Each structure stands twice: as structure tokens, then as C-alpha cells.
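Before we start, here is the structure in question, set down as C-alpha cells.
The complex is shown incomplete by one protein chain, all other protein chains being positioned as in the whole.
Let's turn to chain A:
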Amino acid sequence: MGKVRPKKHAPHTDMTAMTDVAFLLLTFFIMTATFKSNDAEITTPTSISQIKVPDDKIMVISIDKTGKVFFGVDAQPTRAAMLDNIGQAKGITFTDAERAKFALQSSFGLPLNQLKPWLNMPKEQMSQVKQPGIPVDSTGASELADWVYAARKADSGLRIALKGDNLSKFPAFKDVLANLQSQNINKFNLITGSEQAPAGYTNE
């Protein structure tokens, strides 16, 4: 009986094309990657606004869903200068090590009196700390106002962006607004996600 047995042949797929595509995508994602910052999870509301948030020279005041306020400045030298300014104003001296550590923090939410102990913690512990948020009150003269002032003193060209969480209550925003208005800051950006404009909307 001529049982013809086909030659055992390992099925070999040509993966070249797949590799090409995979690495093309990989390159794309590496190039476009901007990492999520791990501080304070904030889901912003969406708007139809098309204006992009500027990448540099920006200070961001974040309000999380419980109304805690966080503050961050983008450039590291500005952060250090800001710390010096607030130290001067409040009579606190920061060591070089503290300043260097502070410059690495993209955003923070601690009252001034807890800042120094926090900066002296080991790195791993710093991220574990539950930050209570920067004290803000409706009178417009709270620590947030001091920070904004210190940051603007460090770099007068800083733009101000507000990033609020969907669920944060309006009074929290109102207090932040009072702090900005007390310093004559009347124009700022609200950071939002982008959303499709409804049908029929035209941008003139």
C-alpha cells in the first residue's frame, strides 16, 4: 500500500512583515509617549475647546475629587527658585538637599509646615505619604496664594492652569478662584479633555 507520507515540515510563517509592523508601531508609541504623572488622580471634564495646553512655562493648580488642592510648576529650576522665595517669605531655610528633592516633585499638596519633614523622608516613603492638600480658604489669603506668588516671583511669565476633577464641588473651585483673584489674576486656563463638538457647530 503506497501510503504517501508527506515530508514532515515545520510550518514556518514568514514573520518579517509582522516584525516590521510591530516595530513601526513601537517606534511610534515611544516617540509620542508622554507619561502619566502619578500624582493625584484627576479626571478632568471635557470641553469642545481646541486650544492645547501649553507644554512649558505653566503652573498647574489641581483640585482632586475631595477638594484637596495640589500645586505644580513645570520647570525644575523654577521649582527650586519658588521654594527659595517661599522660604524667604515665611522665614524657613531649606537645605540644598531639600531643594534638589523638591525640584523633582512635579506637584505636591502639603501645608507649609509639613513640607520640610516630607522632603527629609526617603524617596520611597515620600510617595506613600497621603498628602492633605494645600490649605486654601475663601478669604484669598491662604498658602495657595503664597505659592502662586512665589512661583510668579520665580518666573513672571508663568501661565496659570486650573485642573479640576469632575466630582470636585464648586466651593473648592470658588476658594481657589478667590486666591487667584486676590492677586489680581483674572485670566487663566481650565484644563479639560477634548470632546467632539455637537453636529452643526461651526467655529467661526
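Operating definition for what follows: a contact is a pair of C-beta atoms (placed from the backbone, for glycine too) under 8 Å apart; a residue touches a chain by one contact, two chains touch by 3 or more; residues count from 1.
FYI, contacts and distances are computed from a predicted model.
When the unshown chain is looked up in UniProt, the name that turns up among "ABC transporter ATP-binding protein", "Biopolymer transport protein ExbD", "Acyl-CoA dehydrogenase family protein" or "Circularly permuted type 2 ATP-grasp protein" is "Biopolymer transport protein ExbD".
Looking at A:76, A:106 or A:189, the residue that reaches the missing chain in the full complex is A:189. When the missing chain is restored to the complex, the residue among A:69, A:82, A:134 or A:172 that touches it is A:172. In the full complex, chain A makes contact with the omitted chain through residues 12, 15-16, 18-20, 22-23, 25-26, 29-30, 32-36, 44-53, 63, 161-162, 164-174, 177, 181-182, 184, 186-194, 197-198, 201.
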